[in-house]
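So the structure is just underneath, and the comments pick up after that.
A single protein chain has been removed from this complex, and every other one stays in its place.
Presenting chain A:
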Amino acid sequence: MTIGTIETGQAVPVVGAETPAASARIDLKALYHDTQIDAVLAELDAALIGLKPVKRRIREIAAYLLVDKARRSLGLAATPPTLHMAFTGNPGTGKTTVALRMASILHRLGYVRKGHLVSVTRDDLVGQYIGHTAPKTKEVLKRAMGGVLFIDEAYYLYRPENEKDYGQEAIEILLQVMENQREDLVVILAGYGDRMETFFSANPGFRSRIAHHIDFPDYEDAELVAITETLAAAEGYRFDDGARAALVDYVTARRRRPSFANARSMRNAFDRARLRQAMRLFEADAPVDGEALRTITAAEIRASRVFSD
């Protein structure tokens, strides 16, 4: 007796048997261009510095969805694919930014109807008294329908130390919608790696309903410098050569200090450098030209507290 016939004693139909539709040909490349997904992916590559493994995973997901779409058009796929994702990584590694782009990718591929991103945290989902949580969570879910629901710091939903916590109620509603309305919305959970791991082991329902776990690595020093320069360029600033060298030192020093938050730390550093630059120009009390207004010098970076010890 073979494995396939143990249960019923009848022959099991061969999966993937030749159907009339299956012989039709689909040009995946043409489909790829039709969805303009290459534009989004190219933009992703250009706009986001580093994050190689993340980009590769997104490409994989995009390819999978494209193939799924082709299979669907031939009637080979029945149920919609599970697209719920978990983004784990340290603070400031670009989880929210990527989620925004993910919404746009899923929209282009036709897996969400509207392609908007609703970003929430525990406060938006969990109520303060009995009977407050369900309407709140449902309200958020309704707003996210047709798009992507991004739950930042998702592990706060579950508070094991308090058994009366209303977070559990929100989790149950979420799980139900994630399972039953897969075609209506995609849920992305985000948070720091180790705490998400605890969260998933306490809520096995979530782990099994999430198909794609994407881990965001920390940026390397050179990448952080490049990110800061991109940030500055977007705001119409530039670093002179001395400032760029100072920035490299800054990244090394900042990384050793507590509460290092990757790109977010760099944004804050840039914001403070801007303040110092303004102060320098103001106190110099001399006419300034465009170049002076644009340039951040080494002094502004070196003045940081990070270098003080």
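What we mean here is this: contacts are C-beta pairs under 8 Å (C-beta built on N, C-alpha and C of every residue); 3 or more make two chains touch, one makes a residue touch a chain; residues count from 1.
Just so it is clear, contacts and distances are computed from a predicted model.
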Report summary line: Answer for the undisplayed chain, UniProt naming, from "Tripartite-type tricarboxylate transporter receptor subunit TctC", "Ribulose bisphosphate carboxylase small subunit", "RNA polymerase sigma factor, sigma-70 family" or "Na+/galactose cotransporter", is "Ribulose bisphosphate carboxylase small subunit"
Requested in this report: Among A:Arg71, A:Arg113 or A:Arg294, choose the residue that contacts the chain missing from this document, as touch is defined above.
Outcome: A:Arg113
Query - Full-complex contact with the absent chain, from A:Asp124, A:Asp184 or A:Asp249 - result: A:Asp184
Query raised in the report: Per the definition of touch given earlier, which of A:Gly94, A:Gly147 or A:Gly191 contacts the omitted chain?
Result: A:Gly147
Query raised in the report: In the complete complex, which positions of chain A touch the hidden chain?
Result: 113-114, 116, 135, 138, 141-143, 145-147, 181, 184-185
